[in-house]
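First the structure, then my questions, so here it is.
A single protein chain has been omitted from the complex, and every remaining protein chain is retained in its original position.
Every chain is named by a letter (A, B and C) in the order it is written, and numbering of its residues begins at 1.
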Amino acid sequence: MSKIEETKVSKANLAELEKELAFDETRESEPTLKTEELVLNFGPQHPSAHGVLRAIFNLDGEVVTKIVPYIGYLHRCFEKIAEKRTYSQFMPFTDRMDYVSSMHNGWAYAMTVEKLADIKVPERAEYLRVIFAEFQRIASHLLFLATTATEAGALSPFFYFFDERERILWLFERLCGARLTYNYVRIGGVSADLPDGWLEDALAFINRLEKTILEYDKLLLGGYIFKKRMKGVAPFSAERALDWGITGPPLRSTGIPYDIRRSDPYSVYPRMDFDVVIKDNGDNYDRVCIRSDEIKQSLKILKQAIEQLPDGPIIADGVAKDIRPPAGEAFAHVESSRGDLGYYIVSDGSIKPYRVKIQGPSFANLQAFPAIAEGAYLGDVVLTLGTLDPVFGEVDR
Amino acid sequence: MGIVKEQMLDNGIMLTKAGDLINWGRKNSLWWMGFGLACCAIDTIMMVNSARFDADRFGILLRNTPRQSDLMLVAGTVTHKMAPMIKQLYEQMPDPKYVIALGSCAINGGPFYYDSYNVVKGVDKVIPVDVYVPGCPPRPEAVMHGIEKLKEKIMARGQIELLKSK
Amino acid sequence: MLSSSSLLQFASHNGMPIWVLNTSIALIMSLVVFALCGLGVLILVYMERKVAADMQLRWGPMHVGWHGVLQLIADSVKLLSKEDIFPRNADRWIFRLAPVLVFLPAFIGLMVMPIGPHLVVQDLNVGLLYVLAVPAIGVAGVIMAGFGSYNKYAILGSLRSAAQMVSYEVPRALSILGVVMIAGSAKLTAIVGTQHAWYIFLQPIGFVVFLVSTLAETNRVPFDLPETESELVNGYHTEYSGTRFLFFLFGEYIALIAGSALAVVLFLGGWHGPGPEFLAPVWFLIKMFAIIYLAMWIRWTLPRFRIDQVMDLGWKVLLPLALLNVLITGLIMVL
Partner (left out) sequence: MVSAIIYFTVFLIVGIIVVAAMLGASKLLQTRQPTQAKLDTYECGVPNITGDPRIQFKIHYYIFGLLLVIFDVEMLFIFPWAVVFKSLGLFAFVEMLIFIAILVLGLFYAWRKGVLKWV
């Protein structure tokens, strides 16, 4: 249609044209009814940020469509500090890495140095380490259950779990004097022998927890609302978990029985009779349940360890204060409460390590968080972060 | 504060009574901001709120927003990345506000004083601190003692504050 | 809160204009109700903290006054003398008015609550509708708080609150219908008067639906989504400090009082109880605190629902149940 023709349109045509134009206008106004995504900042100070995670959520209504996590708010340069300290001077720092299960960090570091310097640890010390580590695992899992319950909105279980944890801390306190950062493991052994009556009290506590943990299972994990909230939320398959390098309870919740205590046995664990707990679905509910079940297995190990505890020295003879391991490298890892915790140390034969590399499970576990939580409801995203159980001292190091 | 202040100044007794009442309210209802940075958060904040130590006995509640809290417990290592956030959170608390630095890290950087390029050597470089509670981490009893000391400070400081404030 | 009819008679005998007397009585009564409200909230918050402590193996407030009874007074004094922050971006008037709008309707809604045979401020014919309608205005205050404070957590919280109100208003009102049908009146005193057998025995489904939806309307666990601490920092009152936060606290607890008092009036026989008549308000209060204790018990035991589950429960379970209740009641009454 040329311009001249356009001006000559009849009245009827004009009316039609106008109608069309009007329709076009409404069609153009349609896109303004579209909804936008709300960008929400989460953390670093947030009641369920598990310390100092910061994440940016894109919210489409209540559904989180995109998660961008930011870490590094607790970067304290552990690996650099290790290079500036002697081997035994770095020992207290390991406690402050994964501060919820300090013991495993110290043990992994001590194991690596012992491997490097070829130190033989006395049997009693190994048993004491196992006892201490399993108590630590229980304490850590209790803390996990407490925080998960709080995040799910159940406020009372927090106090029950903390009450049990407090009883473990009493045992620790009598053993080494500290409540959180123990510095109990020493290179070549442990720092203190058991005080009088400790074993009886420990056994009494084990018997108590064996009963109460079943009650807590009923209270929290068996609850209708809790199950409805957690089941089938944010699952991942075993393949994806392996791709991400996830270890510990989140990996075992997908059905892979990977537990360093069995897969790469260390210390006296081969003598213990316990099961590696696995679950099938890998969703939030399994990740919570597996911790509760692991507490029961730890109690089983503890009973055996206390029964088998031999007499003898608690620290290897002739371990100098300033160890000078021969030049070389060593790697050792333990099953911490969160998964595969490894230390890799390179020695140049001097009084200080040349390089210390720490491979913590929290960082690997945390990287699954954006991928599995995208598409979930806001309330479930928080719970998913909780069930992965990262500790930011270890993520940021 | 205008009119009331003048009247209170005229009448010393009223000033003392009103000031005492307000200070009594402030010291007995310290709501703290749940804000954990590192290790100390686990053992002190959570422990003091748990059944064994129970800060609720003293009227201490956990609030999550700075707008409703009076007391900031800096529990843990302050890194250079985190320091601006702490300052912002402190600023966002309503007056009067109090800060307790918990543990060696918050006091002066603690074990990370040397050799760590990312740790602020004490939170008092960033925000004013009322009470320092040493320990690595402090025991829950020590935290409670720190809170008692803060209460004494509130009772002592509040009078002056009431007189001075414009 | 005396019955005003005798006073009115006295006034008309002495040639006083009735509206003067009416207004002055109303003034006195409103002050009395307000004082009782304040006292009730103080008792309730103290009770909440003590009940929670009891369930959590601890003591609760202990050191401020005898067993911590002065704790709430200390809190109020502190909040009153605390700085009120108006965020720069907040909508000035919406932000300021919101807490008042949460608090006022809850307070005015208590006007028709009969706590004894003659102890009611104003016995409206449509008392039941009044009690349902007026406190529901409070949700407007919550939405205003969310939108006014220009904060993302607050907006999300207030949207959730609106969603919850939308879903639970209908089942709540429908669950009462059975009671109205049996009593044949929407007057609260009449409903209590006809309750020779408590309606909870005649209307068990109605009672359950009413209780659940009352919990949802007052934003208590397991429906505390508008102020969940683990997701939205403090929900719709994240930005509020000082006195304005105190109003939210008051509004929340007065709503709880009103909700449980209504449950007592409708289902638990109101002031009825053994003993002489002057014990009536005591019986009423005992029943009311039993319901409040139940709400607290639920709050400190259960985890919370997710938002879609909340909506599902409202529309797919409670609403059909409430309708079914109406039908069953009608059928039994007709046959």
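Brief remarks on what is shown
Definition applied: a residue touches a chain if its C-beta (ideal position, glycine included) is under 8 Å from a C-beta of that chain, and two chains touch if they have at least 3 such contacts.
The structure presented is a predicted model; accordingly, all values stated were derived computationally and were not measured.
Although it is left out of the displayed model, the omitted chain contacts the following shown chains in the full complex: A, B, C. Check C:Arg58, C:Lys82, C:Arg220 or C:Lys287 against the missing chain and you find that the one touching it is C:Lys82. Touching the missing chain, out of C:Ile73, C:Leu177 or C:Ile200, is residue C:Leu177. Although one chain is not drawn, the whole complex shows that of B:Leu30, B:Met46, B:Ile60 or B:Leu89 it is B:Leu89 that touches it. In the full complex, chain C makes contact with the omitted chain through residues 4, 19, 22-23, 26-27, 29-31, 33-34, 79-89, 100, 103-104, 107-108, 111, 121-122, 124, 128-129, 147, 149-152, 155, 159, 162-163, 166-167, 169-170, 173-174, 177, 180-181, 184-186, 233, 238-239, 242-243, 246-247, 307-308, 311-312, 315-316, 319-320, 323, 326-327, 330-331, 333-334.
Within chain A, the residues in touch with the undisplayed chain are 32-36, 38-46, 49, 54, 56, 60-63.
Where chain B meets the chain that is not shown, the touching residues are 1-4, 22, 65-67, 85-89, 91-96, 161, 165.
Methods note: only the chains that are shown with their structure count from here on.
Taken as a graph of touching chains, this assembly is fully connected, with contact between every pair of chains. With respect to chain C, maximal separation of chain centres occurs for A (centres as means of Cα atoms).
In whole angstrom, the spacing between the mean C-alpha positions of chain A and chain B is 30.
Note: centroid distance chain A to chain C, computed from Cα atoms, is 42 Å. Among all residues of chain C, those that touch two or more other chains are 56-58, 229, 233. Residue positions of chain B touching 2 or more other chains, listed in rising order: 50-51, 64. The touching residues of chain B, when paired with chain A in their complex, are 33-39, 41-43, 46-47, 50-52, 64, 76-77, 79, 81-82, 85, 89, 111-112, 114-119, 136-137, 139. Within the complex formed with chain B, the residues of chain A that make contact are 44-47, 51-52, 72-77, 80-81, 84, 92-93, 95-96, 99-100, 143, 158-160, 162-163, 166, 179-181, 392-393.
If you check the complex, the residues on chain C that touch chain A are 52, 55-58, 152-153, 155-156, 160, 221-222, 224-225, 228-233, 299-309.
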